[in-house]
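With one protein chain held back, the other chains of the complex are shown just where they sit.
We call the chains A and B, going by the order they appear; numbering starts again at 1 in every chain.
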Amino acid sequence: MHTLIEFAKPILVPLICAVVIVAVLPLVAGYIVLLERKLMADMQARLGPMRVGPHGLLQPIADAVKLLLKEDIIPEEADKAIFWVAPLISVTVAMLAMAALAIGPWFQIADLNIGLLFVMGIGALGIFGIVLGGWSSNSHYSLLGALRSAAQLVSYETAAGMAIVGGLLLAGTLSTREIIQTQDDYGVWFIFAAPVGFFIYAVASIAETNRAPFDLPEAESELVAGYMTEYSGFRWALYFLAEYTNMVVVASIATTLFLGGWLRPFAGTKAFDFLDYLPSLLMLVFAGYCFYRVPKQPVKIQQAVLAAVGLLLILLAGILAAPLLVPAGSLVADAKAGLHGAFWFLLKVGLYLYVFMWLRFTFPRYRFDQLMHLGWQFLVPLSIVNVMGIGLALVLHRQWGWGHLPAFGLTTVLTLAVAGWLAWAGEKKEKQRAIVGEEA
Amino acid sequence: MLDQIVFYFFAVLAVISAVMVVTRRNVVQSAIFLITALLATAGIFLQLHAEFLFIVQVILYAGGIMVLFVFVIMLVSLDVSLNQVQFNRQWWLGLLLALVLGAQLTIAVAVGRAGLPLGEPAPAKMLEPSTQLVGRVLFSEYVLPFEIASILLLVAMIGAVVMAKKKI
Partner (left out) sequence: MTGNDLQSYAPLLLHLTLAMALSGVLVLLSSLVGWRRPSTTKSQPYECGITPTGDAREPFSVKFYLVAMVFILFDVEAIFLYPWAYIFRELRWFGFVEMILYIGILLVGYFYLWKKGALDWNRPAVRRDRAS
């Protein structure tokens, strides 16, 4: 059995992973949208989607069917060929970027030497989908949205790239798999060694996915829908799919580089092994909630659907618990690494996305000049200082024999001081501008 | 065998897109084909096992410089380019010269192949990850060119400001 798996691995595993990613991502994107709507509703003291399926659980499927049946309008003046191709570029590129990510030790399409650089570089090509789509529609809103989007993506990519360099200094490799393994060896996630780097990446990644508070390219109150104004039906849905795929991609990069990837919290500590039971327990709690809500559903069919979801969660709990319950050495016990790895990775990605949404519901939108200021005059210099700071800490630790804590503590404090100074300078300038504006 | 198929695929793709860049009337469509040509070139780098060069080509040329190109294309009015004569009357002369040059090169390579000092390529599986190789050479033997590159970038920054200032 073992040998058979070893033999089939190099061909079958990437194939299965690719099929799963391409087939499941649209569904996942749909459910992320549902989750976002539910969360938004909760924070605004509403209920959100409740009608289609119990608690709106079938809403994404209904939406997909609706979008498929919508009329596919191409504006008369549009450049038809480019209008057709642009959304496809966005989706294809976003999905291709997923290929080098390791979602759990078993689930990866291709382990590349340039892994993280590949994810970033390919992901950055998505800009063409946006710019060409906005340009080809021949609408003022679309063109403005596309331009803003391009300028914004370009401005924050520098900062994001530099933040990633900070992480790479610590890992000494670009392969996603090895980055996570290095964190396992050190026993520390890189967020604790480079908190400023993580912060820079988090901010830049929100801007790169055009999410609020940096959602200027699609600012509804100014540009209708930005670069997607003229798109309708499934082409529009493809842009949405691309946006949510990109969110998953940036969350995965952050998880891989800063949050320990598929590692369980305290992965190396025996005393915390009870955390291995957490995945199953979590599933059971969700299942329990489902069953608790079943009698409260108004219609029979909704009760049935909710009960089915509950049963599915129990099944998942069982699958996650199985490797822990059988004796070590068997095939089922070996599956623990793959299953639990994927669980922890996806949990971290989910939490990261949750913070994304939380920020969206909390902060008002930035003005465009504020956005450019934050990108070029705060994040870019800070990210450069951050890279040098981490370099200094490593030199202090490796060559001069300082301990980890004093070396990284000192450089983090230094970087924070620079951040404070930059923020102060920006504030001063803003005040000056306000005074000048009043005089004018 | 597989290597050659991959090479010819990317090479043909690059050449076809390059021809399309020149012959398209619509400049934005030309830009799209230029992106394809650059990506096909990246594919050839990959086929040569130069991973780092591949991703640099994707990030810098396809992702960076092409964004600038597209911006510039959008900055100028499209109608002007659509109504202009694409090729002047001597295009056939240019084509003829290009063909002659191509033939000359083909003959030169075909005849003089024996005289070309071609080294044996290292077996690909023995190579280290190319990022590491590039880094090791760049930061030991070629430190000075590397530092000079930063001065070049500095000059480019100043140049960018000066040019844009004049336009405003």
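Observations
The rule is simple: contacts are C-beta pairs under 8 Å (C-beta built on N, C-alpha and C of every residue); 3 or more make two chains touch, one makes a residue touch a chain.
Values in this document were obtained by computation on a predicted structure and should not be read as measured data.
Although it is not drawn here, the omitted chain touches the following shown chains in the complete assembly: A, B. When the whole complex is considered, the residue among A:P87, A:G104, A:G123 or A:G341 that touches the unshown chain is A:P87. Of the listed positions A:A18, A:V294 or A:L312, the one in contact with the omitted chain in the full complex is A:A18. Note that of B:S17, B:S30 or B:S130, the residue touching the chain absent from this view is B:S130. Not every partner is drawn; the one left out touches chain A at residues 10, 14-15, 17-19, 21-23, 26, 67-77, 84, 87-88, 91-92, 95-96, 98-99, 109-113, 117, 135, 137-143, 147, 150-151, 154-155, 157-158, 161-162, 165, 168-169, 172-175, 178, 224, 229-230, 233-235, 237-238, 241, 368-369, 372-373, 376-377, 380-381, 384, 387-388, 391-392, 394-395, 398-399, 429, 432-433, 436-437, 439-440. Counting over the whole complex, chain B has residues 2-3, 6, 46-47, 49, 51-52, 56, 59-60, 63-65, 67-68, 71-72, 74-79, 124-125, 127-132, 134-136, 138-139, 143, 146-147, 149-151, 153-154, 156-158, 160-161, 164-165, 167-168 touching the chain that is not drawn.
In this section, only the chains that are shown with their structure count from here on.
One inter-chain figure worth recording: chain A and chain B are separated by 32 Å, centre to centre, where each centre is the mean of the chain's CA atoms. Interface of chain B with chain A (complex): residues 26, 28-29, 32, 35, 51-52, 54-55, 58-59, 62-63, 66-67, 70-71, 74, 129-131.
Of all residues in chain A, only 79, 81-82, 85, 112-114, 117-118, 120-122, 124-125, 127-128, 131-132, 135-136, 143, 147, 150, 154, 174 touch chain B in the complex they form.
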